[in-house]
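One protein chain is absent from this view; the other protein chains keep their places.
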Amino acid sequence: MRFEGNLLITRPVERVWEFLWDIEKMSRCIPGCQGVKTLVERVKYELSVKDNVGPITVQFAMLADVKKMEPFKRLEISLEGKDFKAGGVRQTMVLALIPKGNQTEIDFETNVNVFGRLGTLGYPFVKKKAEAVIQEFGEKVKSAIEANS
Amino acid sequence: MQTNKHAKGRGFSSVGKPAPRIEGTRKVSGKALYTADTLLPDMIWGKVLRSPYPHARIVRIDSSRAKLQPGVMAVLTASDIPNVLTGRRLQDMPMLARDRVRFIGEKVAVVAAQDRDVAEEATQMIEVEYQELPAVFDPLVAITEGAPQLHAELKSYKGLPKLASSINNVYSHDQWRIGDVEQGFRDSDHVFEDTFTTQHVHQSYLEPHSSVLSIDKETGVVHVWVSNKAPYQTKQSLSDAIGVPAAKIVIHVSAIGGDFGGKGALMDLPLCYFLAQRTGRPVRMIMTYSEELMAGNPRHASVIVVKTGVKRDGALVARQVRAFWNGGAYGAMKPIPSVNLPGAVKATGAYRIPNVRIDSYAVYTNSVPCGHFRSPGLVQLAFAGESQMDMIAKSLHVDPLDLRLQNALRDGDPTPSEGKNGMVDVKCREVLESVADSANWKGFKKSPGVGRGLALSYRNVGIGDANARLSVGPDGIVSLLITYADTGTGAHTILCQMIAELLEIPLGQVKLEVGTTDCFRFEAGTGASRVTFVLGQAVLNAVDKLKALIRDWAAAMLGVSAQEIALEKGRLVSKRQRSRSLSLAQVAAAASASGEPLEVESYHEATETPAEGVFTACVAEVSVDTETGQVHLRELNTVHDVATILNPVGHQGQIDGGIIQGVGYALTEEMVMEDGRVVTLNLGEYKIPNIKDLSPLQTTLVRGNAGAAPFQSKEIGESAISQVAPAIANAVYDAVGVRIMDLPITAEKIFRALRDRNPEDDASSREVVPGIV
Amino acid sequence: MAKLKLQINGEEIETEAKEAALLLDVLREGLGLTGTKRGCETSHCGACTVSMDGMAVHSCVVLAARCEGKEITTVEGLSQNGELSELQRLFLKHGALQCGYCTPGMLMAATALLRRNPNPGLEEIKIGLDGNLCRCTGYTGIFEAIQACARGQ
Partner (left out) sequence: MEEALSERQKYGSDAMPIAGGQSLLVLLRNKLVDPKILIDLERLAELHGLQRQANVISIGAMTTIFTLASSADVEKAAPLGQAAAKVGSTAIRNLGTIGGNVCHNELGADPPPSLLVLNAVAELRRKDGTRRVPLGEFFRSYFETVVAPEELLCRIEVPVLPNGAAGVYLKHAISSEDLAIAGVAVVIIPDGNKGGAAREVRIGLGGVASVPFRAAKAERTLAGAVLKDEAIREAAEIASSEADPMTDPHASADYRRKMVKVLVRRAIVAAKQQLERKSNGKA
């Protein structure tokens, strides 16, 4: 499943970039995220995620891997999580920061891959959820950044 | 729901009668045993773990956690089984992925447990580390240089056909030529080139692939029950796969819950064996329907480029067809030596064309491996070719019927399949005229949103071999022993009707028994509409042998010469003294008393495709809701060129069933793919026709001369489906003026086409400048 | 595991099954009544249709435990002392079956329909059988068989 979109944030690129690395605040924007562990600063993180997809509850230990970064410009992350009951999710996310005066546009493109049982009969659930999650994430990021400063 | 004008069997007593299917009583009372109904003592379940990636290297598999699960009896990965590739012809598919997965749904590990849920649970506990590789899903991309190569070791595979060219990811390239197609295009007044695409569709037999296997502890003989219509080929493939001599494998032919071409591959059998070997228990593996839709062997999606040159007057001068089959990750599912699709040879349609060129490419992609489905290849090609015929007719401002009549095949016209001598008894013109008549084609009054479409197709019966053993018991019951499964076509009933006919006995006096693969050496098995043609002939030969044997016995018993014995109404009568006669039972009793029971056997092989084709024409009438794009099929008129009809009920059943499958193919069925993942994974998401979709069907049968099959009959099983989709596509165009060149014809596609329609573009075929080709 | 008391084809049957066992699994695996077929297991194909208190239901989505105190009829219960029912006979006569895999479910759905409505019209037959898929026959023979059965009544 591919999703793309963009957010306009009324803060300059520097502030946005800075926020993205404020793992504590950032993680609070991820729906269902219960906590983050930093494994390697700015490279590897472990998130624990628990969320409901309708009647289905999934709980992942998610490994976040920073694949590429160009400071203040671009960020590529891959996320992988497995729930032994339901299956797993693998996601790649590309964020591009585009300065608009002293505002910032974040263009994001993400590809979500589900497998195991989630990938078969759970698919219609996950697909709908994924769209909602990504939307919620975007909104939270926007309000979080614009709030603190 | 239909009127049906089939004539009575010509003066036959059993043949031609609407005899109910002989296994029917078992089926309506729930007693017919399908593979999954074989419940063996101590039998356990096998369940597989499948790849979530379309293309990846397997870095590491850790099944320790799964093995520790209570109730788990075995967990196998590639390292636990022989490194053997399997396939019906081309052997390119591992039983479990070894170092690499090539499609989403490929088997990576298998678990055995007493309880199905425990086995399923355990598969989820196997940890596999993958390193994803670039994947390719579109055959046109896959054939380009630099596209990910799926099988670097292709050349080393057993059963690889001779390739007419060497193209990236192409594992079968078939080609046919008549005349000089390039010259033909140069000689044409108009040259049209159009590209059509078709979707993956699943056979959707309601019985998912099922395998049951048990190893006899004393003898080591492997007993197999499997939803498979080619038992001998399967026995051999299984033997090759598991390294057990074929002589030690017995396949018990079970009832099959629908085939349509999809039930010929090994599927889970080898894994059943390895699990049975590990656990000492009988093992069953039954695919869930999600697994069927993810990893069955569906109909090939395709990209088909049709280029046609015509004279001003509409005469076809040249036709070139290039078909690119999305074969998926493996060629293993295709049964014919060319590892291609048999319909390809009919790509240029039922037309008289002096210059023809066909190229048919089977291409590897990172998607589900495709196999055969009712009239494989022809269904896709008929959609392309017959759609373009209407597009050409539109450009030339002629009636599509007239364009087809003008170019219709005649006796002796060279064709790619029949060669320069062409065919005999060609009924092309007749089926066209008949369908035009029954549908009142010329008299149709067009109303807004309503339209009609015409399509034509033809095919031949398949060749192959078969065995039959015929015996008569002391009770006078004539028993036929065969090892061909009846996949639902009614073939078994027809065979009994033939025997009753020839021995002049009531149908009730004939019994049919389906044996195991121990009965005979080898035979092709069900497919290509061959059963009546090939097995029927074997049965006829057996009957002749039996008659001779009975005559000799009767002659001896009556003390006359064999020439004096006549067979009348199942009795052996002395021609001289008609008062002296014997019943079959008396003769059989005497024979078995003397220790030489009445039993004969015959083997028949058909090596030559008969010169008779089977022609089919169809007119579809649709109404289209121009606001939603919804198509309503108002009526289908279909005409079939037939000879003797052996069983009218069974015959009509093949037509009705073939046609509604064609309707699903045209309008609703699609295995929707996202990056190689099938996302329509249940029968709610994958939409085969429901009883509510049933529309009035008019069938007309045009009688040809002799057919090549017994009692001068012709095949019907596969000839009813191909013309449906193009007829509907042409009808939609006639109704609302939009040309859908990409199946299925969904409401949304029509809606978009209507909205985006550009008034200048009248949706006629794209004309390219003649000469420049 | 839990004890179950079921009424199947007129017989009191006691058996054991998991708490959340499905009727389909209890019939096939537990009681060996394999006439009821395992198809899609998502309540779409209808191969597993049985009659519950006279109504057609998909046994792949029925809790076995919930069937206690209800009359369950499967295809095995259609024939009376070895005699095929009228509908079964007409299915044979009209070629309403080919591979036969959908047939038990079709018969149960059709029986339930005719019980509720002894003389169904075309549309009513379509609605009554819309939970049962057949891939072989194109439904034509099934229609004819049911109509013939209705006429016979």
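Chains: A, B and C, in written order; residue numbering restarts at 1 for each.
Rule of thumb we're sticking to: a contact is a pair of C-beta atoms (placed from the backbone, for glycine too) under 8 Å apart; a residue touches a chain by one contact, two chains touch by 3 or more.
Everything numeric here is computed off the predicted structure, so don't read it as measured data.
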Name every shown chain in contact with the chain that has been left out of the document. A, B, C
If I consider the whole complex, including the chain that's not displayed, which of A:Gln91, A:Thr104 or A:Thr120 touches that chain? A:Thr120
Looking at B:Ser204, B:Ser237, B:Asn690 or B:Gln723, which makes contact with the chain not pictured? B:Asn690
Check each of C:Thr49, C:Thr111 or C:Gln147 against the chain that is not shown and name the one that touches it. C:Thr49
Considering the whole complex rather than only what is displayed, give the residues of subunit C touching the chain that is not shown. 19-20, 22, 41-43, 46, 49, 55-58, 60-63, 65-66, 109, 113, 127-132
Residues of subunit B in contact with the chain not shown: 117, 120-121, 124, 627-628, 630, 668, 670, 672, 679-680, 684-685, 687, 689-690, 692-693, 746-748, 751-752
Residues of subunit A (touch criterion as defined above) contacting the omitted chain: 52-57, 85-86, 117-118, 120-122, 124-125, 127-129, 131-132
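Please note the rule applied: only the chains that are shown with their structure count from here on.
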A-B versus B-C: which interface comes out with more C-beta contact pairs? B-C
Compute the distance, rounded to whole Å, between the mean C-alpha positions of subunit A and subunit B. 47
Counting in whole Å, what is the centre-to-centre distance of subunit B and subunit C, each centre being its mean C-alpha position? 29
Hunt down the residues of subunit C that sit against at least two other chains at once, touch-wise. 42
At least two other chains touched by the same residue of subunit B: list those residues. 682
Given the complex with subunit C, which residues does subunit B contribute to the contact? 1-2, 18, 20-21, 23-34, 36-37, 39, 203-208, 255-260, 286, 288-289, 487-490, 649-650, 652-653, 656-661, 682-684, 688, 690-692, 694, 697
Provide the residue numbers of subunit A that touch subunit B in the complex, in ascending order. 1, 84-85, 87-88, 90, 113, 115-117, 119-121, 123-124, 127
Touching subunit A in the complex, subunit B uses residues 52, 124-125, 290, 294, 674-675, 677, 679, 681-682, 685
